[in-house]
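The structure appears right after this line, and notes come after that.
Apart from one protein chain that is not included, each protein chain of the complex appears where it belongs.
For reference, chains read A and B in written order, and residue numbers begin at 1 within each chain.
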Amino acid sequence: MSAFVKNQWYVAAYGTEVERGLLARTICGEPIVLYRTGTGRVAALADRCVHRRYPLSESKLAGDTIVCGYHGFTYDPDGRCVAVPGQERIPRTARVAAYPAAEQDSLVWLWIGDPDRADMSLIPRAPWLADPAYTTVRGMEPLAARASLLVDNLMDLSHETYLHGGYIGTPEVAETPIRTEVDEDARIVRVSRRMDDAACPPFYEKSTGITGRIVRWQDIEYHPPCLYLLHSRVAPAGALPRPDGTDPDGFHVEVVYAITPSTENSTYDFWAVARDFALGDEGVSQFLHESNRTVVLQDVGALNLLEQVIAAEPAGTQELSINIDTGGLAARRMLARMTAESQPEQAAVR
Amino acid sequence: MSAFVKNQWYVAAYGTEVERGLLARTICGEPIVLYRTGTGRVAALADRCVHRRYPLSESKLAGDTIVCGYHGFTYDPDGRCVAVPGQERIPRTARVAAYPAAEQDSLVWLWIGDPDRADMSLIPRAPWLADPAYTTVRGMEPLAARASLLVDNLMDLSHETYLHGGYIGTPEVAETPIRTEVDEDARIVRVSRRMDDAACPPFYEKSTGITGRIVRWQDIEYHPPCLYLLHSRVAPAGALPRPDGTDPDGFHVEVVYAITPSTENSTYDFWAVARDFALGDEGVSQFLHESNRTVVLQDVGALNLLEQVIAAEPAGTQELSINIDTGGLAARRMLARMTAESQPEQAAVR
Partner (left out) sequence: MSAFVKNQWYVAAYGTEVERGLLARTICGEPIVLYRTGTGRVAALADRCVHRRYPLSESKLAGDTIVCGYHGFTYDPDGRCVAVPGQERIPRTARVAAYPAAEQDSLVWLWIGDPDRADMSLIPRAPWLADPAYTTVRGMEPLAARASLLVDNLMDLSHETYLHGGYIGTPEVAETPIRTEVDEDARIVRVSRRMDDAACPPFYEKSTGITGRIVRWQDIEYHPPCLYLLHSRVAPAGALPRPDGTDPDGFHVEVVYAITPSTENSTYDFWAVARDFALGDEGVSQFLHESNRTVVLQDVGALNLLEQVIAAEPAGTQELSINIDTGGLAARRMLARMTAESQPEQAAVR
C-alpha cells in the first residue's frame, strides 16, 4: 500500500516561488516541475521527459514551453510534446502528465491523483495569509522524516514545553489537559487547550508587549492530509472576548502549516505565522520570523532524529500513548482511512 | 543474469597509468590490481589476498612481487603465492587470479571471463592513438552511472545540440537525419550523419581555423561492449574528398571512447581525441583537451542524474523512442545478445 493519501490537494510551493524559471519539487513521490506561463498561470508537469527520462527541471524554458536539456523534446504547459529532434512527426503518445494546479491564499496547490477528480472547491482555506488585515512571516524547511512524524508533532503541543522551552514553551502547555473533537464528515480533527493563567513565553512577550501572566488559547484545526491551522489567542490574564464576539484585548496569531510528503521519508514543512497586531512592523516581523524558524528547526532536528530511530529499530516496536495523544491518534486514524480509500482496488482485497 | 558482457576485452587503463606502483581498478565488478614488471609487462591480478581478503592494491611491490600489506602473503606477476608468514610450506591453492592483459594503441586491455578463451586478435583497434601522424589529447572520467547510459548517449549525437550547445553542438546535428547499419557478423553498429551545410561549432572553429559554414560528417562505429569510434570530418562548405580518396581539404578527428563498466552502476569513461592537423601545436592541444573534457563532464553530469532517476523510478517505467534512436536501440540489442551468450548455462534454462 502506498504511504500517501492520493486524490488530494497538496501545497507544492508558495506562489512567490513559482516564476519564469523551472522549480523542481517531488510531491508524494512524484517528481514535478513547476513554472509560471507568460499569462501568469501555474504549470505543473511530470518531471521526466518521455524520451530518455531526463528531468525537465534541468532544462530550459522557451516562451511557455520546456525544451528538454538532453535531446530537445519540447512540451507545452499542458504536457503535450510539440517538437522532437530530427523529424517532423511527433508521436501521438508523446506527452507528460500535467497536474491540476490552483493558487489560493498565497499557496500553490497541486492535485495528486486522478486529474478528473480534481475539484478546487475541496481545497481547505487559510485566508489570513493573503489578508491585508494580517501581517505574515513564513518559510519552508525540508524535513528528512516522514510526514506522519510532523503531524504527530503538531497535534501534540505539549512538546513545546520541552523542545521549545525559552521560545514558545512554558510549563502550562504540558500541564494543561486538551479537548479533542473529530468531525468525520468534514474531515477535520480539532484539539483545543485553554490556559487561563499562564506564563508569557518570549515569543509573545516581545511581539505583543504584554508583561505578566496571560490567557493563552491554542485551537488546532487539522484538515488531513496537508493543512494544519493553529488559532492562537493571547491576552493579559483575565481578558476574554466580549459577549458580542469582538475581542479588542486579544492578540491573534494564525499559525499555518502545510505538511506535504515529498518521498516516504522526507517532507516539505511549509510554515506561516499571520498576526493581527503590529501590522507592518518590520522589527516584530523579523523577530517572529527568526523565532518561529528556530522553533521549526528544533522540530526538524527532533523529527529527523526520530526518522533515524525508526529506520534502525526492529519492526513492531511499540509506542505508549496517553491523554495528550488523543489528537495525534485521531489524526492517524483519519489519515489511515483516507489512504485506504484512495486505493480502492487494494482495499477491496482485504 | 549478470549486468556485464563476459569473455570480452575491456580497457582498464592507459598504458601510461600502469607503472612501477599499484593501480586499483574494478572492471565488470571484479576488483583488479595492475602494475608493470621490471621487464615492462603489465601484470593484472585479482585485488584480494587469498588469506584474509586484504586488497593487494593497498600493499607494496617488492621487485616484481606484491607483498600483502596485512600479513605478508607474497604473489608473483602470475598470481602465484611465493611466500607466507611463519612457515616454509606454501599451500598449493594459494594463488589469485591473473587477468590476460594486452597493450595496444596506447591502451591496456584486460580479458574479463575465461582466461583460456582470451584471444588478442579480437581486440578492436584504435590505431590513431599511437600514430605519429596524429596528435592526441585524452583523459578518463569516472561515471556514477551504468555503462548503458553512456552507450545511449554516444550513439545518439542529437544531444550535442542541447547538452553541448556552445561547444560541439549546433542546430544542424539534431535536425539532420541519421543512417544506421548493423553488422551482426562483425558485431559493429554504425551510425552516420552527413551535414552538408552546417554552422561551425567553436570546438572546430578554433582548432581548424575555418570560418563560415562547413561540411560536417559524423561516422560512428561502435564495437560492443567497450570501444566506440567517431570518425569526424569537417571541411569548408562544398569541400569533399577527391575521387582518388585523398582529402586535402578535410580536417579529420578520430574520437575514441572506451566504455568500461566498473560496477553495475558506475563506469570508466575513457576519452581520446586524435587529429591530423595542427600536429604538435600545444595551444590547439590545450584548447581541445579543455573543450572535450568540458563536454565529457557535461555528459557525466547528465548521466549521473539519469542514474539517480532510474534508481528512484518504479520498475517498468517506459521510454519513447524515435528515429534518432535507431543506433542506440541497435546497440542495446547487440549488447543484450552478447550478455546472454556470455552466460550460456543460464541462457539454456529459459
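A few notes on this one:
The rule is short, and it goes like this: a residue touches a chain if its C-beta (ideal position, glycine included) is under 8 Å from a C-beta of that chain, and two chains touch if they have at least 3 such contacts.
If you're wondering where the values come from, they're calculated on a predicted model, not measured in any experiment.
Across the entire complex, the residue among B:13, B:84, B:118 or B:163 in touch with the chain not shown is B:84. Considering the full assembly, B:55 is the residue among B:55, B:139 or B:236 that touches the omitted chain.
Touching the missing chain, out of A:58, A:76, A:152 or A:254, is residue A:152. Contact between chain B and the unshown chain involves residues 31, 48, 50-55, 58, 67-72, 84-87, 91, 93-94.
Within the complete assembly, residues 152, 156, 158-159, 161-163, 174-178, 302, 305-306, 309-310, 312-313, 317-324 of chain A touch the chain that is not shown.
One rule holds in what follows: only the chains that are shown with their structure count from here on.
With centres taken as mean Cα positions, chain B sits 48 Å from chain A.
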